[in-house]
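What you see is the complex with one protein chain gone and the rest in place.
Let's look at subunit A:
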Amino acid sequence: MINKKTSNKDDSKLKIGVFICRCGGNISDTVDIEKVKSNIDAEVVEEFENLCSINGKKNIRDNILNNKLDRVVIASCSPISHEKIFQDYVKPLNPYLMDMANLREQCSWVHDKDKSTAKAITLINASIEKVKKSHPVNPIVCQIPESVAIIGGGISGISAALSIAKTDVKTYIIEEKATIGGNMVKIGKVFSPVKIAEECSLCLLNPLINETVWEDNIEILTKTKVISGSRKSGTFSLLLEKSPRYIDDALCIACGKCNEVCPVKVLDDFNENMSYRKAIYKPFSQSYPDAYTIDMENCKKCGNCVKICKMNAINLEEEKELIPLNVGSVILATGHKLFNPKARPEYGYERYDEVITQNELARIMGVNGPTKGELKIPGSKKAPKRIVMVQCVGSRDEKPNAHKYCSKVCCMVALKNANIIKHKYPDTDVIICYTDMRTTGMYEKYYKHCQDNGIRLIRGRPGEIIKNQEDNLVVKVEDTLTREFVEIETDMVVLSLAIESSDGTREIAKQLDIGLTEDFFVKEAHPKIKPVATDVKGAFVCGTAQGPKDITESIMQANASAAKVFELIHKGIEIEPFIAEIDYELCNNCKECISRCKHKSIYIEDKEIFIDPMSCSGCGECLSVCKQSAITIQGNINEKIYATIKGMLKNKQKGEKKIIVFLDQIGYTAADNIGINRLQYPESIHIIKVHSVNRVTPDHIIYALKNGAEGVFIGEYPGDLMYDKVEKKINKLKKYAEKQGINPDRIQFSKVYIPYFTGLAQKFKIFDEKINSISN
């Protein structure tokens, strides 16, 4: 009720209360509070020892109620530290009808006694003018659907799904293949850094698969792909394509009779194409769904399977199905693929049967593999006398078709497979040719364990693998530790291939407009402090879709992304209300704003343009391209900036110099740091905090310069998405200012960083001196 009444009042009749905090001497030792009080024109001007205390709260509240105040100015510390507290203290007034004048960090802590009182009066006046133009606004609460789509059903996707589903949130696992399980089902054995032993990977994974299957909140969609998708105010609309299985998995009892009668034999990709399967098949015995499927590319449609199936589960004419799905969040768990060994012809993969990959070796060593776990040289029945492993194939390589990064897990994979071989075949000599052994943390213990078991290590990167006259493989390498050129005769070579981004990762990123790194892995919102978040709000990433990593790390990321999903779902998200809104009576659907938005916040639905409040930053870029002026930003920001400038320049004395400084959150924090560290800058500097530097228009700057400001300084953090735009805008403005008869040197654009406060103080000082030297 109060809000409505006040917002309609004439500015000049608004009752404003100014509350000045002495801050236990922090402010009052430097600023003459009595003098400030006598120079402020407001309904109420009060001072307190500690305004942020509970007593302060009572005083503010009583004054608001007793004097029927419409607006409040808190003249105390920085809003960075106490804004939320004072927004609460001014209840029942709308929190956005209060403004803070920063008398501590940006006045008493940076200026001498004789300068700070006048500065304090100016800062309070600016806040008074600003609150006169403030509108009551309410935080926007976005509720997002309580459902999640997880793209990819490997160990990462399964882990994320289990974590989310257990909190009663509907979870969909969308898997392209006929079964969930991913790469982990193929690798045979795993080991953990603290255990000096290898364990069966399927025995660890299978219980998780079962749990996923039995969990009521999880729906598993196999043979399913996302074919298009978009995000609208917290809802992802996905269109899925489910390829036909040709066998009803609800009817199929996996008896295997169809498999027996199928006449078609094809290479089995579960065994890395080292064995055969039928055209009607189950990927592996524990696969889920526990049902057969038909590989229609190879099926001859003889009908044998249909005839023998007692359950009538087979329908060779089944067609693909399109499924629309709306969810609140998406987790990308699209995994990885391996470097193509054919891109390194010098290693002879394909030319020589005896040159294989670590994945192929894992299948050979697997008891459910092509040789039932017996180690044999491919193409022969003999066990190898020697195996040479070649590390860094496609990793740590600057050549155009390879990857500069380290694939992180290959050292451990090679050691593990070498150790398994050594354990089972102690007479087989295993040599690992490495560039550097990278066995960080506890993995180092496993490395030493492998050396104890007699695995040989040669520090050198082989350049070529050939065959000699005896038809043996020869690995050419320099033992760089002994400076010896070595030709190793061997009967088997295993290549440790680089981990690279999967096709699925690239496809889903394109469909949902999610950013990728230069290596085509999913890019995190910030690689250091915002792991698992992507540049699209509500979309998260885990596992090798984000970069090379092992199983444990993948599960940790999966759990982290699940936690991020809960954050969104729990009570929705409260958003600062200063974001863009569209007036549909004015909007003519020209779509200009869509491509201009760096935050990917604007989208089209049913031919109408929408702005997603979750990702809009309120930078105002869309406003400037809207020819219809159909976009507005709540909170009267434009007018508030004019009013603050006006307040800053009010009562300017003869010979006094005023420089207006616009800073965003980061720049303002840096400026506070100058005060916290008790450094000084000229008292001519008057800082205005803005939501986004992009909201400061050329008109604001020209207004300031024409109404008494000698200079304008704009500081922005270079990491801001709008930085380049603003820089260009300021350069253009300088030319315009020159035409208006204003010296362009009075305008300065500068980078700001939080830790670089000394530099910022210095920049203020230099700019102040530069303004002195300009005689216009």
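Going forward, a contact is a pair of C-beta atoms (placed from the backbone, for glycine too) under 8 Å apart; a residue touches a chain by one contact, two chains touch by 3 or more; residues count from 1.
Here is the rule we use: contacts and distances are computed from a predicted model.
Enquirer: Can you match the unshown chain of the complex to its UniProt protein name from these: "Inner-membrane translocator", "Branched-chain amino acid ABC transporter permease", "4Fe-4S ferredoxin-type domain-containing protein" or "Nickel import system ATP-binding protein NikD"?
Expert: So, among "Inner-membrane translocator", "Branched-chain amino acid ABC transporter permease", "4Fe-4S ferredoxin-type domain-containing protein" or "Nickel import system ATP-binding protein NikD", the name matching the hidden chain's UniProt entry is "4Fe-4S ferredoxin-type domain-containing protein".
Enquirer: Give the residue, chosen from A:Pro263, A:Gly463, A:Pro527 or A:Gly719, that touches the chain omitted from the document.
Expert: Candidates A:Pro263, A:Gly463, A:Pro527 or A:Gly719; residue touching the omitted chain: A:Gly463.
Enquirer: For the chain left out of this view, which of A:His135, A:Lys476, A:Lys650 or A:Lys765 touches it?
Expert: Of all options in A:His135, A:Lys476, A:Lys650 or A:Lys765, contact with the hidden chain holds for A:Lys476.
Enquirer: Tell me which residue among A:Asp10, A:Asp41, A:Glu297 or A:Glu398 touches the hidden chain in the full complex.
Expert: Considering all chains, including the one not shown, the answer is A:Glu398.
Enquirer: With the missing chain put back, which residues of subunit A would touch it? List them for me.
Expert: With respect to the unshown chain, the touching residues of subunit A are 346, 392, 396-399, 402, 435-436, 459-464, 476-480, 483, 485.
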